[in-house]
Every structure is written in structure tokens, then in C-alpha cells.
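Omission of a single protein chain aside, the complex is shown with its protein chains in their original locations.
Let's turn to subunit A:
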């Protein structure tokens, strides 16, 4: 009894506000009209009273609609969806707001709507695609209209049309597709990289017969280029080619009373050694997120001698060349490496990475100057371009 009374009361109130039935089916054909013009047409020819208050109507947004026998609700829904608007039902008003692309839309449960798109075709012409035209201009679009509810029917706002998810197209994922997914071994992505590394050498030099003669090694460098493949959600493998320097210096530290001595008194011998490295690295992701990832990496680097040079400078005017070390460089050296790769995606399939590591040489680089068991600490920084990526 009480429920019946309540329903009757509600219906009465709702009916009192009713002016136009928005569940009415109409046919509409307009070309290149602005929003306000469209609303005007709806009002004049179909009796839909729409009142709107907005900061700005985007004058450049032009809508063309060719619609047959659809409800006014559906039409409004489609227009607002394509125009980047969303709505909420608040009391008797339908409040339209500008909707940002990657936020889930707030939807109320909707009437089932025939979304057979073959009857409808329309284009939304704006500045440059869906997001930007309205973004800077429209804060909210408030459309309030009066509607009627057929007796007995429950009011439900129209169904929202699902927007295509464009997020994955605009921002490229990090190195790994989705770190939390377990995936089988396969080719999930591939690309190329370019990097520069600085090496802090930890060469073990031999003791000189003359104790005050000292070896010194400065920072060495390398540049690499290569390709990589992502084998699973966590495994990364890369192969490249690098040009690396492994130069060192011998300081003689002679002290003489007369630097004018015509006998050539050496000051320093600089040994220039260049290798072509083939770095093969295997990385395992220990932290994988959408924009960044962290791997532990292990690798094997065979290196081939490509350039060698030795030059001695003198305290006095002497200038004879020397060959103490030049022929003692190993033509092939093998090294093993261990480190980390931290990767950050900067968009469009591109990413930057930093790779600190420790490289251990199986044998000495230069047999005359060094003992075995030399090593170095390398910090590599680079940029990676994804050629393809399976989601």
C-alpha cells in the first residue's frame, strides 16, 4: 500500500516535469554542424528542450549525423562520446563533463540500446583528433533536459558506448610487455640499441724492475650498437658490436740534473689499444613495470684487437719510437660480465637505459705490462628503439 502510493507520487512528480519523451525514436540528417546548432535542430524539429551551460562551445567541432530511427538518448550519447564528453545523472540534470581518454568512465547502468552501427555513420571533425580540441576549452557541458518516463519503466540513463582504448598506441610499454603476466618463451619484441660506456679499469700491472717507473690507466671508453630480443615476460637477450679502448700509460719518473742531455731520456710511453667487442648479454627482469624495468644481466664478451699504437715522449729533445708493449697485446681476449640494466620507456617504442657492470678478463690484455686477472667497472648508458612489440 505504502509502496504503491510512493510510486504514484514519484510518477506524478516525474510526469509533472515531462515535456518531451527522449526515448522517442527519430531520424536525423545533419552535416558539419556545431554542437549548439545540433541542439537547436533537436529542439526545433524534434521538440527536445535542451538547456546547456558551458564555458565555451568548441566552434571548431563540427558534427555530421545521418541517423535513422534511433532514440534521442542514443544520439546524444554518441555525439557526446565522440566529442569527448561524459555525463553523470545528478537529480534531474544530465551533467556533461569533458572526459579524459584514459580514465574509466563513470557510467550508470544503461538501457540496452541497439548499437547496430550500420544505420549510423557520422564523423566528428575537430582540430586534431579526439582529445585535443575540447581539452583546452571545455571544462564541462551541462545539458539538462526534461524527459518523461513511461509508466512502469525504470529510469535508466542510456548505455555508454565503449571507447577504443588508445593508451597502448600512444605510450609504448617498457621493455617487457606486462611484467606480471607469465608468458611462454617466444619472440615478444625486438629492437636495436645504441650505447656509450665509460670504464674504470682495474688492470693488474706487473712490477717494473725499476721501482719508480709506474703504470697508470685512465678511464677508457666504448661505443656499442646492436640488437635485442625479448624472449618472454622477463627474459631479454642482446648482441652487439662495440669499439672499446683499453689504453694505458707508463711513466718513467726519471730525475736528472741536466735535461739538455742529448741522450734521449724517456718521460712517458702511451700505449693505445683498441678492441672490437662482441657483447652478448642475457638479462632477467627482476622488476617490470609499464614504464620502467630493472634486470640483472650476465654476459660474455669476446674481444678482438683492431688497433694498437705505442708512443714515447722524452724529457729532452729525443724522439725515437719504442715497441716495448705494442706486440704484446693479446689479439683475442675473453671476458665475462655481471651487472644490472635499468630501463625507462620514453614513449613511441623508445627507451633509455643505464647498465652498470663488472667485467672480468680471462687473461691479461697486454702480456708485457699486465698480469692476468684484470677487470674493469663499466657504466653504460644508451637508447633503445623497439622494432616490434607483441602485447
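Note that a residue touches a chain if its C-beta (ideal position, glycine included) is under 8 Å from a C-beta of that chain, and two chains touch if they have at least 3 such contacts; residues count from 1.
In the analysis below, contacts and distances are computed from a predicted model.
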Practice task
Would you kindly match the missing chain to its UniProt protein name, picking from "NADH-quinone oxidoreductase subunit C", "C-terminal domain of CHU protein family protein", "Proteasome subunit alpha" or "Prokaryotic ubiquitin-like protein Pup"?
Solution key: "C-terminal domain of CHU protein family protein"
Practice task
Using the touch definition up top, pick the residue from A:45, A:212, A:300 or A:388 that touches the left-out chain.
Solution key: A:212
Handout entry: Touch with the omitted chain, as defined above, among A:254, A:292, A:314 or A:360
Key = A:254
Completion exercise
Those residues of subunit A that touch the unshown chain are 209-212, 253-258, 260-263, 265
